[in-house]
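In this view, the complex is presented without one of its protein chains, the others remaining in place.
Labels for the chains are A, B and C, by order of writing; each one numbers its residues from 1.
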Amino acid sequence: MIPRYARPEMTAIWSPETKFRIWYEIEAHACDAQAKLGVIPAESAAAVWKAKDVEFDVARIDEIEAVTKHDVIAFLTHLAEIIGSDEARFVHQGMTSSDVLDTTLNVQLVRAADILLADLDKVLAALKRRAHEHKDTVRIGRSHGIHAEPTTLGLTFARFYAEMDRNRNRLEKARWEIATGAVSGAVGTFANIDPAVEEHVCAEMGLRPEPISTQVIPRDRHAMFFATLGVIASSVENVALEIRHMQRTEVLEAEEFFSPGQKGSSAMPHKRNPVLTENLTGLARLVRMTVVPAMENVALWHERDISHSSVERGIAPDATITLDFALNRLAGVIDKLVVYPETMLANMNKFRGLVMSQRVLLALTQAGVSREDAYRLVQRNAMKVWEEGKDFKEELLSDAEVTSALSPAEIEEKFDLGYHTKHVDTIFSRVFDSTAEK
Amino acid sequence: MIPRYARPEMTAIWSPETKFRIWYEIEAHACDAQAKLGVIPAESAAAVWKAKDVEFDVARIDEIEAVTKHDVIAFLTHLAEIIGSDEARFVHQGMTSSDVLDTTLNVQLVRAADILLADLDKVLAALKRRAHEHKDTVRIGRSHGIHAEPTTLGLTFARFYAEMDRNRNRLEKARWEIATGAVSGAVGTFANIDPAVEEHVCAEMGLRPEPISTQVIPRDRHAMFFATLGVIASSVENVALEIRHMQRTEVLEAEEFFSPGQKGSSAMPHKRNPVLTENLTGLARLVRMTVVPAMENVALWHERDISHSSVERGIAPDATITLDFALNRLAGVIDKLVVYPETMLANMNKFRGLVMSQRVLLALTQAGVSREDAYRLVQRNAMKVWEEGKDFKEELLSDAEVTSALSPAEIEEKFDLGYHTKHVDTIFSRVFDSTAEK
Amino acid sequence: MIPRYARPEMTAIWSPETKFRIWYEIEAHACDAQAKLGVIPAESAAAVWKAKDVEFDVARIDEIEAVTKHDVIAFLTHLAEIIGSDEARFVHQGMTSSDVLDTTLNVQLVRAADILLADLDKVLAALKRRAHEHKDTVRIGRSHGIHAEPTTLGLTFARFYAEMDRNRNRLEKARWEIATGAVSGAVGTFANIDPAVEEHVCAEMGLRPEPISTQVIPRDRHAMFFATLGVIASSVENVALEIRHMQRTEVLEAEEFFSPGQKGSSAMPHKRNPVLTENLTGLARLVRMTVVPAMENVALWHERDISHSSVERGIAPDATITLDFALNRLAGVIDKLVVYPETMLANMNKFRGLVMSQRVLLALTQAGVSREDAYRLVQRNAMKVWEEGKDFKEELLSDAEVTSALSPAEIEEKFDLGYHTKHVDTIFSRVFDSTAEK
Partner (left out) sequence: MIPRYARPEMTAIWSPETKFRIWYEIEAHACDAQAKLGVIPAESAAAVWKAKDVEFDVARIDEIEAVTKHDVIAFLTHLAEIIGSDEARFVHQGMTSSDVLDTTLNVQLVRAADILLADLDKVLAALKRRAHEHKDTVRIGRSHGIHAEPTTLGLTFARFYAEMDRNRNRLEKARWEIATGAVSGAVGTFANIDPAVEEHVCAEMGLRPEPISTQVIPRDRHAMFFATLGVIASSVENVALEIRHMQRTEVLEAEEFFSPGQKGSSAMPHKRNPVLTENLTGLARLVRMTVVPAMENVALWHERDISHSSVERGIAPDATITLDFALNRLAGVIDKLVVYPETMLANMNKFRGLVMSQRVLLALTQAGVSREDAYRLVQRNAMKVWEEGKDFKEELLSDAEVTSALSPAEIEEKFDLGYHTKHVDTIFSRVFDSTAEK
C-alpha cells in the first residue's frame, strides 16, 4: 500500500481494527448458533456480546502473538481477557483458525467490492455526462495513430462508458463469487461443528455458505476476483492512454484540469503535464501484477497449505486500495477534463480533406469504377495532398478521370461531416438505453 | 502451439482454412444485408455464394499477400478470382478489414469456448463418478502437508467437481462476453455502412452486435476471456498437484493409470511416475502466461492500433489448444486413476491415533476442563506418541488427569471414524444437488 | 511459434531433426569417453559414429515413441536400427534421459543466443549509423508527451544504442549462464557414470560441466535466460514506441519505410501506418510473457519433476524465434526509417519559443531575481503564448520587469539552439567510444 495512492475508506477495511472486529463477529455469531444447537451454554454465548462495543487492543494482541506465534489464539486470549476466561472457554469451539481467517478475508473483499462498485458508478456518471456533452463534438478518428475518418468525442466517452459498464457487471459477478464463508472445522468435514453454525454465521455476515470447503475456501474464487480487478485496471489504463494522447503538445485536444496553485515542473513553467493519467497508467500495472500470484495461489497441498496467505496479505489490500484510488482519480480526471473542440477541428483538417478519401473511394466504386481503379484514382490525388500540400477536394475536382465518374456536387457532398455523425444517436441508444449487455 | 499437446478439433479452429471460411461467410452475409438495403445489386450478393463450397487456396492467398502486404485484400483478390471480379466489386463495401478480422476472431473464440465447455463436462463427469465411487473411502485430511483429521477421497473429488463447475459457469460467461461482432466501418461510426448490416451478419454468425466498436471490438472482452482460461488452468494445476502428491512414493494412495507397454524411465523399470499430472502442471503455466499480455492488449491508441494482433495470433490458438488438451488429459487421468484405499488407511494410522487429538481436546473442554488445560493435556500425550512411538488412545487411557474428566468409553468413542464422515452426504448434496452456486 | 513471425535459421534449431542430431552427438561423445575409461569396448564406441552422416527418420522415431511413450528410448531404438542392436547396446550406458535432454536444451539455447547476439549486432549497427547521420538533427525533447527543450535525433538513436548495447552484454552473460551440460546419471551422483564422461561430452558440445546437477540442470539458469530475453524485448518495445509516436499524424517526424506495392489499408489509401513497430510492440509482449513461467519452473520436487518440460517445449522455441524475428524487423525499421527534419523544426516551433522558458528562468535567477519571482515572470509571459498565441521572445522583450533584469541581447541569446547541442559530442563519446559500461 502506497499512502499517497490510498483513500481512507478502503484502507480502513484492511486495518487490524477492522480485521479483529470481523473475527469477533464471526466468533460471536458462531457461539449464538452453537448455543441454539445446545452445544454450548446460552449464557456463554450471550457473554461474548459483552465485547460488542469494546475496541480491541491491537498492541496487546500483537504482544500475545509474539509469544504464541499464532494470531487467532492471540486474539482469543485477548478476548478472554475482556469477557472473562470462564465465559470465553466455549468461544471458537469446533472451529479452526481458517474458518475465521477465510471468512474474514471474504467479508473484506466483499466490502472492498462494494466500494469499487461505487467508484465505478462515479466513473460511469462522469463518462455519461461528458459523452452527452460532446455527443456532436467532431474530431478525427485515428487508427495506428494516423488520421482515419471523423468521429465525435462523445463516441469516445461512450465507448469508455460501455467498457466500464461491462467492468461493473464483471465486478458484480466477482463480488458474488467471493461472497462465501466457511465454518466447517479442521478439514472441512463438519466433524466437530454442525453445518447449521456455518449457515448462521454466513447469513449474519452477508455471505453464502461455501458448498464444500476443506480447511480453506477454495482459491479459484479469489483468483477470479483479482483477475477481474486486473481487467478493470487495464480499462483504466485504456482511458488514461487516450487522455495522455489528447494532451500531447502536437495534439492538444484536451487537458487534465490544471489547478492555479499547481506547478507543472520545477524548470518549465509553461508545461501542463498529464501527470494524473500517467500515474493511472502505472497504477494499472500495480493492480494487474496481482493477477498471476492470485492464480498461483489456487493449487494448494491437499486440504490446505498456507502459501497463499502471505500473498494475500500483500495483494488483497494493495490491489483494492490502488484500484479504488485509481478509479476515483479517473472519475475526477474525466469530470474536469478541459476539452478543446477547435483544436479537434484544426487537427482534423491538417491534411486538407485527405480523411475523406474512403468516402471518395466508395463513391467511385458505386459509380461503376472498378475497385482497383478507384483505389488508384484516390491514391493518386491523395499523394499530391500528402507530398505537395494540395487540397484533396480541389485535386479531385480537377482530375478528369475522377470527374468523369462523379459530378462536382457529388464530390462536394463527400466532404460533408454530417455524413459521419448520422448514426451517433443509434450508437448512444445502444450504449445508454439498451440492457442487452447486462 | 506444441503439436504433442494439441487435439485436432481445436487446432482446426485456428487453421487458415477455417479463418478464410469465416471471412468468407462474413463478407457473404454482409453482401446479403447490403443488397436487402438496396446498397448493392441483389445479383452481386447472390453471386458471392457461388464460392460457398469452394475450398480457398491458402497458398494462392499467401502469394497475393506477399505482394499486397495486406491479408484481407489478398483474400478479397482471391475471392474475385473465384466469383469473377465484376461480381466481386461490391464485396466488402463500406467495411474495414477489422470488421472481418475482429468478428472472425470472436467466432473462433466462441467455437473454442464451446469445445472447452464440452471438455469441462468430461472432467465434471469423471469427477462426479469418482466422487460417488469413493464417497466413503476414508483417508487422512492434511493441512500444511501434515496429517490433520480424517476425510474421504470422495470429498476430494467433490471439491474438485465444485471448483470445475464454477469454472464452467465462468467460461459460459466468458463465452457470452466474447460473442459479439462488429461491422461498423473505418472508425466504428457506420458512416459507410448501415447498422442493419452488422445486425444481419452477427445474427447469422451467432453473435450479438458490439454496442459500440471503434475500428475494433474492445479488448477488455478478450482480456476477460483469457483471464478466465487462466483461472481454469490454475484449477487444472490444483487437481494435478493433488494427484502428484498421492502418487509420491511415501504416500502412494493413488497412481495414474500405467499402460502395459509404457516404460517409466530408461533406467529404473520399477518407477511409475505421475508424468501426466506433472505435464498438466506445466501446461497450466502455459495457459496462465497468456493472461497478462491479453490485459496489456486492452489499452490501444485512439480508435485502434494493431499491437494486439500479433499477441492474439500467438495466445488465441495457444491458450485454447493447450487448455483443451489439458482438460482432456485431466478427464482421462481422473477417469482411470488407480486408487489404493488400504494405503489410505495405513497412512492415516501412521501416528497411532494422533489425528484424533482435536476430538479429545474438544471433549475435554466440553467436560469442563479449561481450554488451556485441555490443550496441555492433549499436547502432553501427543508428544509421547510423536517422540516415543506410543499409541495415543492408550496414553490417554492411562493419564489420570485425562480419565478424571473423560471415561474410558468416552475416550474410545473419540476414535470412531464415523464421527468424521457423518456430514459427507450433506456436503455431497450441496455440491451435486444444489443450484445455489449457479 | 507463429510462422509469419519466424526466421528459418532460428526455427531450425528447434526442429526434431536438430534435436535428434544433438542427442546423437551427446550419446556418441559419451561412448567415446566411456571407451577411453575402458567401461565399454572401443569398437562399440567407434560403431556409433557410423550414424554420423545419417539423417534420422523422425516419423519412425515418433512411431516407436507412440508405443514406448518415452522419447529417448524411442530414439535409442531407432539408433540401434541404424548401427545394429549389438553395437548399440552400450549406448546411453549409465546415463539417464535427462542427461541427454537437458544438455540438448542448453546446446539449443546457446545456439539461439548466438543468433540473437548477431541480431543485436545488426540493431546496434543500424542505430550507430543513424545516430551519427542525425547527430545534429535538432528536434524537440519531450517529457510527459509535452514539449520540453531541444535535443537531437542523434541522441535518440544514441540512447537506444546504449540500451541495446547493455542488452548485448546481458545476453552474453545469459548465454554463459546457460552453457552447461550434465551427464551425471539418475540423480546426479555419478554413481553409474564417471565425471570424466561429462567433462568430455561438455567439451565437445561447447559447454561447461554443470558443477552439481541432480537429474536435471538447475532451472534458475533458464529463468535468468528468459528474464534476459524479456528485458531485451522490453527494449524493443521502447524503440518501437518512439517510432510509433514519431509517425502519428500530428507529429510525423519520421515514418517506417513504405514500399511502393504496399497498401496501407483496404479503405484509406493515404494512410501509412506504423504497422511494423506496432507489431513489435505486440511481439515484445509475447517474449515477455515467458519470463514468469520460466521462473515458476525453478522450484522442482526433490531431484527433479518434469513440470518444467512442457513449459520449455513452448517457451524455448517461442521466445527465441519471436525475439529473433523482432530484432531483425527492428534492425530493418531503423535502417530504413524515413526522417523528416523539417517537420521536427516545425513541431519545435509550434509554441513560438515557449520551450526556451527554462533558459529564461535560469537567466533571471542568475541575474539576481529570486527563484520565486523568476518563476512568476516566466509563467506570466508563457501563459500569454499559450493562451493568446503570442511569441514568447517578444513578450519577454516587452515585459519591463524582465528587461530590468535581462538586456535584449541576453534575451535573444536564450533562443540560440546551439546552446542545447553543445554537449552532444561529449555524450556520443560516452556512448560510442567508452568501455566503462562493459
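Assume a contact is a pair of C-beta atoms (placed from the backbone, for glycine too) under 8 Å apart; a residue touches a chain by one contact, two chains touch by 3 or more.
As the structure is a prediction and not an experimental result, all values here were calculated from the model.
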Touch list for the missing chain, restricted to displayed chains, reads A, B, C
Of the residues B:92, B:111 or B:147, which one touches the chain left out of the display? B:147
Residue touching the undisplayed chain, where the options are C:62, C:136, C:303 or C:410: C:303
Among the options C:11, C:343 or C:365, which residue touches the chain absent from this view? C:365
Touch with the missing chain holds, among C:64, C:227, C:275 or C:382, for C:227
Interface residues of chain A (partner: the chain not displayed): 1-2, 4-5, 67-70, 72-73, 76, 92, 95-97, 186, 192, 244, 248, 259, 261-263, 265-268, 273, 275, 278-279, 281-283, 285-286, 288-290, 292-293, 296-297, 301, 305-311, 313-315, 318, 322
So which bits of chain C touch the chain we can't see? 85, 88-90, 93-94, 141-145, 148-151, 155, 158-159, 162-163, 166-167, 170, 173, 177, 185-192, 195, 208-209, 211-215, 218, 220-221, 223-224, 227-228, 230-231, 233-235, 237-238, 240-242, 245, 281, 284, 288, 291-292, 295-296, 298-306, 358-359, 362, 365-366, 370-371, 419-424, 426-427, 430-431, 434, 436-437
List the chain B residues touching the unshown chain? 140, 142-149, 244-245, 247-251, 263, 265, 267-275, 278, 292, 296, 347, 350-351, 354-355, 357-358, 361, 375, 378-379, 382-383, 385-386
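One rule holds in what follows: only the chains that are shown with their structure count from here on.
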Hey, how would you classify the chain contact layout here, line, ring, star, complete or other? complete
Farthest CA centroid from chain A: chain C
Junction residues of chain C, two or more chains touched: 244, 248, 263, 265, 267-268, 273, 275, 278, 292, 296
